[in-house]
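One protein chain is absent from this view; the other protein chains keep their places.
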Amino acid sequence: MTGKFVSVLRGLIFIVIALALCGVIFQFAGYSALGMFHSVAEGAFFRPGAWQQSLRWALPLFITAAGVGISFRAGYFNIGAQGQFYLGAICAAFMAEWLNGAPAFVVIPACFAAGMTGGALWALWPGLLRLQSGTDEVITTLMGNFLAGLLLVYVTAGPLKDPSGSGQQASSRPLAAAYRISDSLGLSPTIIVIAALVALAMWLLVNRTAFGVLASLAGRNPTMVQWQGATVWRLGLSSFLISGALAGLAGTIEFMGPNGRLAGGFLPTHGFTAILIALVANLSVVGTAFVSVFFGGLASAALYLPIMAGLPSAAIEIINAAIALFITAKSGFVDRLLAFGRRSA
Amino acid sequence: MDNPALECRDVTVAYGSVMALSGVGIAFERGKIHAVVGQNGAGKTTFARVAAGLVRPAVGELRINGQQVKTGKVKDARAAGVELVHQSFALPPSFTVAEAMEFGSDRGAAIFTRSALQKRWAPHLKSLDVNVDPKRRVRDLPVETQQGIEIARALVADARVLILDEPTAVLSPSGIEMLFERVRKLRDRGVTVILILHKIREVLAIADTVSVLRGGRLVDGPVACAEIGAKRLAEMIVGPAVARTLASGDADAATGRGAPAAHTANHHTPADAGLVLDMRGVSTLSDAEGPALRDLSLTIKAGEIVGIAGVEGNGQRTLVRAIADLVDATHGTLAVGGVDVTAAPLARRRAAGLRVIPFERNTEGLSLSSSLWENWSARELLQSRLLSAINPARLKKRCDEALQAWGVHYATTGQQAGSLSGGNAQKVILAREVDADAKLIIAAQPTRGLDIGATAFVWQSLREARDRGCGVLLISSDLDELFDISDRVVVMLSGEVAGTFSAPYRIGAVGAAMTGVSQ
Partner (left out) sequence: MNDIIVAILRSGTPLIYVTMAGVVAQRAGIWNLGLEGLMIIGACAAIVGIVLTGSFALAMLIAIILCVLASVLLWFVIEKLKANPIIAGLGLTGLGLGGTSLAVQAIFGSQAAVTAPFGVPKLGPAFGPFGVLSIFVLAMPFAVFAMWVLLRRTRFGLRLAASGEHPFAARSVGANPSRMRLAALIIGGVLCAIGGAELAAGSLQIYAQNMTAGRGFMAFAAVIFGAAHPIGSAFAALFFSVVGALGIRAQLLFGDAVPHDLLLALPYIATVFGVWLSGKLRGGRKAATGFAELRDY
């Protein structure tokens, strides 16, 4: 499809513009822009073992982003992925604590169920408020992120506190090795299989069910589907729940896999990055998978920069933010540029 | 004629690949009432906007009183004395009347108190016979008053040329009379008035000269109205190509030629036909979209077209929304196709045979950024379970067949609905809503914005549906349309039925019912 090709090209052009803005900021702050980008690329993809690290970050990001994509598709601006992600991790941690000692084949599925439920519930209340009384979900989900962050700090310093822990940051008791689904490198067959299943399920949901078509129609024009007889409640709540459950699943994976414990304020930009991924991928499930790898690379570079290259990791934050600033841009000179040489049909 | 009030030379405007105006050159004499007519899509509104500086033509120049004015600059056009009153009024709904006057003005202190503002504008409104409390908010006012305010707003400065874009479209017959009175007074004060119209009857009633646009080109004009007959004018508006395909009744209705009373019913609904719509004593609450229905009863038989007339905002929208379960009924019962659906959601009402062509084609009828097949299959998908599997390839194929059958011009079923012309887009809605299982079709303003060919197509489709045994509820603000195809016309006023009429219709009686004047 040429339409798709044009939109991908447009996205790429705006990413280049965003990176140029970053370069200006880096240069302005006294760093060499080229050196910075070089280190970022190296940290993301070109050092030994980089791909493995990038994939480790890409998989949970993909799962959250796929969920964000569903609610954006349905027209709900659920930007609470971060909070739903935290709630997933917190609920899974409580479940693990409660079942501690039971066999792994009981604990692991129970933790996953708890994590997905926790994420879904954290998306449920903004959804209900939105559908019941028109409360704007942008603000409620945003506030939900702050609340979940405080809750996380509270449980890691309170009910789940690791008494042996020292250092400034309180953290929860570590998960028993038998219940871990990966080592601290974070790439295991279990996680890969889960991500693949999510990808398949979401692709089918979006492209091969009535829900997929109707949710997209409702997202683009809620009035029209109402005149066709849709119950906006069902479409809306299910998209909130799906996106919350997937963010919760990602939180569970981070807790049971690479992290193995909860720490106050861990991965604070996960949700925002997932939103970006969904937007850059134009909400397509397949696109989300590919874009996740790119942002997974940036996430792994964020760890690489301060340690190996002596550069501040805020550089990655800036790159992400600049992409956010430009990614939804759609007209103006870029479209004229893309139309160059073609006759307007 | 030296120094015409307004002159366009060789004006060409293109929206994308569509030529809205091509090479239009026209000059209007000072101190007269000029009509510009043409069917929808002929370029009338674009012409008005070019004259007012809202649209910048690709080529062409604009002269006001012989002075060349920079095109595409509202400020310059206003400074030269050209003001435009829009078809759908351009007043922020939350503003008070006084604020609406003030924000269009360039004189006086730029900082004020509420009472100073009211004092400043009350005499101006009064001098134009707009009787309204300047404290009231625009959104709470009836359309006639809003139009009066919009005209007053346009005259805050020293307007020498006043352009009114389809001012009669929203008015009742008596409202039109009042408007024409107001326009004549303005002319007598020396204002040059340009009226964009599309009904020949109105042109001949008010204008001194007439100019005809068709397909973005000037067919002729300005010609003195005295020198041109209604028949010749109709031919110029319709154009020879379309004229051959039109039934004469439809052509007259579409151009608003002659008295609409002339139409007689040529269809007789069998007396024993079953009821496809049976509304008894339905009341609703009022909301932002319209007034409440009050104890409204309405029946439609199979094989009958019932038209709803009324000044916009008298509950027509609420009526449709009540039938489509988009507003809750507080009292009364509703049956569609013989099935009681009083408490049923829209999906079940649709299953009982209800179909709706909504008021706003581009927001309520179609999702413009979605593909044709998604738009077309929405109704069907909503009749199945949310998680049921679909086969996009098969849906696209069936959509293809349906759209072909309705004669839609399109490239692929994957193209966006927004890429179609208005007439084609309406055909997509017809293809979705007028199917074999339809029992009651609600057609709300189905021809608004369509050119005459497409309008006649819609009318013909509704007639065919009726002849197959469907009941049709037609809501329109165009009396010619209602009289042309309805078997019965029901007039709504303030959420109630104000009268029921059958052919032959008398415009005076219907118009009186619309405004609540007893005859």
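A few notes on this one:
All chains are identified by letter, namely A and B, in their written order; residue positions are counted from 1 within each chain.
Please note the rule applied: a contact is a pair of C-beta atoms (placed from the backbone, for glycine too) under 8 Å apart; a residue touches a chain by one contact, two chains touch by 3 or more.
Worth saying up front: this structure is predicted, and the values here are computed from it rather than measured.
Across the entire complex, the residue among A:G35, A:P103 or A:G158 in touch with the chain not shown is A:G158. When the omitted chain is restored, the residue from A:L12, A:V106, A:I192 or A:L325 that touches it is A:L325. Of the listed positions A:L12, A:V286 or A:A314, the one in contact with the omitted chain in the full complex is A:A314. Across the entire complex, the residue among B:N362, B:Q383, B:Q415 or B:S494 in touch with the chain not shown is B:N362.
Mapped onto chain A, contacts with the missing chain fall at residues 14, 25-26, 29-31, 72-73, 75-77, 79, 129-130, 132-136, 138-140, 142-144, 146-147, 150-151, 153-154, 157-158, 216, 219-222, 272, 275, 279, 282-283, 312, 314-315, 317-318, 320-332, 334. One chain is missing from the display, and on chain B it is touched by residues 52-54, 73-75, 78, 84, 86, 90-95, 99, 102-105, 110-114, 153, 287-288, 362-363, 367-370, 418.
Assume only the chains that are shown with their structure count from here on.
Chain centres here are Cα means. That of chain A falls 46 Å from that of chain B. Interface of chain B with chain A (complex): residues 16-17, 324-326, 345-347, 349-350, 356, 358, 363-370, 374-375, 377-379, 381-382, 384-392, 414.
Put simply, chain A touches chain B in their complex at residues 1, 207-214, 216-217, 220-221, 223-231, 234-235, 238, 344-345.
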